[in-house]
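Removed: one protein chain of the complex. Kept in place: all other protein chains.
Chain lettering (A and B) follows the sequence in which the chains are written, and residue indices restart at 1 in each chain.
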Amino acid sequence: MGAMITMSGDIGITIYPLALTTVIPLLIGLICYLLPNRYIRNVLVGIGVLSAIIGGLWLFFQLSSSGGVITLEIDRISLLGISFSLFELISALDFALLIGFLLIAWERRSYWAGLFALLQLIPLAWYEFMYMPSHADAHGSVAPVYIDYWSGIMCLIISIIGSLIVIYAIKYMEGQRNQNRFFAYMVGFLGAMNAAVFSNNLLWFFFFWEVTTLACYMLIKHEETEEALRNAKWALEVTLGGGTAMAFAIVWLGTMGTPVTSFTELLQASGTNIIPTMLILALAFISLAGLTKSAQVPFQSWLLGAMVAPTPVSALLHSSTMVKLGVYLFIRISPVFQHLPSLGYILAIIGGFSFMVTAILAISQNNAKKVLAYSTIGNLGLIILLAALHTPFSLTAAIVLTVFHAISKALLFLGVGVVQHETHSKEIENMDGLILRKPFITTVLLMGIMTMIIPPFGMFLGKYFAVQAGLEFPLIIFFIAVGSAATVVYYLKWIGRMINMETDAELTPEHMSILFSAPLVVMLSLAVIFSVLVAPVIQSFINPTVEVLGFTAPVSSAFYGTSVITPWGYITPVFIGLFLLAVFLVPLFAHIDRKALTKVYSCGVEYPTVIGGVYFERIMGEEKLNDYVNSLGVGLIAVLIAFGVLAITMSGVI
Amino acid sequence: MDFWPAFIGFIFLLLAPFIGMLVIGLDRKITARMQNRIGPPVLQPLYDVIKLFGKEDKIVNRGQVVFAYAFFVMVVLATSLFCLRSDLLVIFFLLNAGAIFMVMGAYSTRSAFSTIGANRELLQMLAYEPIFLLVIFSIGYAVKSFTIDAIYEPLILKLPLALVAMVIVLMIKMQKSPFDISTAHTEIISGTMVEYSGTYLGLLKLTHWYELFLILGTMALFVIIPGNFVLSIIAMLVLIAVVYGIVMLIDNITTRLTWDALLKVALPLGIGLITANLIYVWYIGGA
Partner (left out) sequence: MAEADGALTKISRLKSPWILHYDCSSCNGCDIEILACLTPYYDIERFGILNKGNPKHADVLMVTGSVNHRNKVVLKNLYDQIPDPKVVIVVGACGSTGGVFHNCYNVLGGVDKVIPVDVYVPGCPPKPEAIIDGVVKALEKLKALQDGTWKREKEKEKEKTEKDEAKEETEEAKKEEE
């Protein structure tokens, strides 16, 4: 690499893991597109994910040895004798992408997508071709690549969880058409996501953001059915709308008195005594972009429609990684909310409202993937709520939730994918008594759901932290209380359909390919181990992240890392985990006397029991609630935008 | 940890099931007297449970046994944490986990009554969990900490309405009319407990005693006067007598609500009470 590419500026050894996590997957994605041969493609995909994992771990290791922050100034790249600026390369690619979106809009006859693409193209073109050359300081003087612990954690999530999902996808997509296109976008997406979390420069971040939008569109429409095309178009329209908001925000930020072209400058500018009013408007619009990406209310319909995509897509894009980009954005800009608390509170209410409402709506769903989609939206709302509360403790909670949600939700999606692959159905009603037919996957799903709702696991810990964080802004506690109760209801209903068995039959584990079972087992082990050892995890990964973001870490651990101490309470996950283990292992292997087995009570008659699920559509169904939910959501977004607009008119009051 | 509080906590842990049992026994006796009958002896629940432990095992599948044990362990863990004056939020979530395991055990048998009971139990959880969590949150908000040993004055001074909301939780948890759809005896024959017999039913009833102790204990926290042991005990007994008396009275004169009526009555009432209380605490400077 050294002979062909020379770079100017301060780079250091970090360029290697950086390339491993971003450039290699993007390149491999490109090559996969052109390769029809299955075996070479699978090998390449394997190499791609391996490079992402190694790069991610190496990068994290480097981070801890360089104090938690690494910045890289990459100005120019010389490739084979031609020298070009990375800024120009990304700008060119960005415009190409936008023109690509226009072409897609033309092809699909989507007016909204075309409109949004134009609305992004024109201001950005003006900004880059007319404003920037005439203003010398428009480029900013900050390093475009900024890697801190938060980027490091996101990179690890993307690389490790994403890689497990891609490996799973190799088996899942066996025998389907257009696999070269599928894997191109899956692996390329990993690289783009990694690049996004490393970008400090707003234009670079925006480019990779739109690349993920493209990947999302391409992957949702992969199966080319009528439904898939329709839902892909809708997803594209909503996420392009968010992108437009971000484009406006970037242009406004770049044309201010002291231009803001990167996140570090954004945080600096909002820390001043008098916050520029355009900054507030831009922040409102950036928040709007984050909300569309994370499918918060009222934008949740695109994520629900995206469930028609193949399950690895749902796992990768729509639960663990792409929708986390919105959450990443909120945590990245969270120090801003210290100086703009009202904006934070509005966002907290939007997030909390999403959490509560999606939990209630999920009760009435009988499609397993839709249930998981609602759950994802809800948990993302919870994370946004915590990030917007801008206290050290709520940030810790947000990061803990992000990590554990990525693992657990990917696990659940992959499990449902296996069920769909084997039984060709995603309906919960068809999973009736699944434990007798497929005990292994049912156990995996059962344990996955237990990691979501039961102490001592990670997601429970997130809720525990969230309730404690509510001490600082009590309004949100109502959302959390109702939402977490509803969460238990819909998960248990689903579990109940799966685990009912008439009598103590011998359960023989079903035969499953290693490419299915290995990612599931690894993810389950990660979920369990990280949950039980959460105190050291918080101590070594999350507290440094919180500190790097500018706060003092509030959560500590004690008793050799077995208990977690917060400012208002404490919990010992190891202790609880041991009890849980004992109570499950001991009776499971106990001997059951055959004589003791008896029939269920059906009033003595011999008719077989037919059991169906309940979905409470009358009170909690989508038809009943969607109108209220969406109107309230639109109202909240209007408040958000109004906040930004009013800031200009009432300059600096807020 | 100081010796005396730990010792008292340990004694309470040992006495917990007996306290639960006595309250349930008194409940049956006084209910009978209200209905102009003599009623069973006060120690009747003890005889019931010991008889159950002496019965033959008859189960449907292994899963329900595992979940029954899980329920028991979680509740006992929560009680021991309560007696060690630990974090109230953890106790709440452990109780929750216990109820979750109970519902899983009910679902794991392929029985119509059990499934309907489990569905209704879930709806009940949707009703009482938010209220319980909000009560604990308001305690944390008033005291600035969730651990029990941080409570420095009787909570009833600041949180009277939260105590009333806690009564609703008590009624739902202990299956008292009008909130007893989950074990509606005449409709679904004890719902979630239908397929349990013998030892495991005894275990469920024992766990029920522990749960009663925990909920009454949480209510007792409202009247504990730190530092004055005797007065606290007297205050707790008076409170439990008054509260349980009112609950028994309402139980005997009301009929059962359907599940949507339950949600429409219990949730707004509970949340409304807590909201009013939280506004009060914020106003007087608790924040």
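Rule of thumb we're sticking to: a contact is a pair of C-beta atoms (placed from the backbone, for glycine too) under 8 Å apart; a residue touches a chain by one contact, two chains touch by 3 or more.
This one's a predicted model, so the numbers in the text were calculated from it and none came from an experiment.
Peer 1: Counting contacts across the entire complex, name the shown chains the missing chain touches.
Peer 2: Counting the whole assembly, the omitted chain is in touch with A, B.
Peer 1: Check the options B:Val103, B:Ala118, B:Ile131 or B:Val194 and report the residue that touches the missing chain.
Peer 2: B:Val194
Peer 1: Tell me, which residues in chain A touch the chain that this view leaves out?
Peer 2: Looking at chain A, the ones touching the missing chain are residues 598-599, 601, 603-606.
Peer 1: Tell me, which residues in chain B touch the chain that this view leaves out?
Peer 2: So the residues of chain B touching the unseen chain are 28, 32, 35-41, 44, 46-48, 50-51, 53-58, 185-186, 189-190, 193-198, 201.
By our rule, only the chains that are shown with their structure count from here on.
Peer 1: Determine the centre-to-centre distance between chain A and chain B, using the mean Cα coordinates as centres, and give it in whole Å.
Peer 2: A distance of 38 Å separates the two centres.
Peer 1: Can you name the residues of chain A that touch chain B in the complex?
Peer 2: Per the stated touch rule, the residues are 433, 453-455, 460, 463-464, 467-468, 470-471, 474, 477-478, 480-482, 484-486, 488-489, 492-493, 495-497, 499-505, 568-571, 576, 579-580, 582-584, 586-588, 592-593, 596-602, 609, 611, 614, 618-619.
Peer 1: Over in the complex, which chain B residues touch chain A? Could you list them?
Peer 2: 56-63, 65-66, 69-70, 73-74, 77, 86-90, 93-94, 96-97, 100, 103-104, 106-115, 118-119, 122-123, 125-126, 129-131, 133-134, 137, 140-141, 144-147, 189, 194-195, 260, 263, 267, 271, 275, 278, 282, 287
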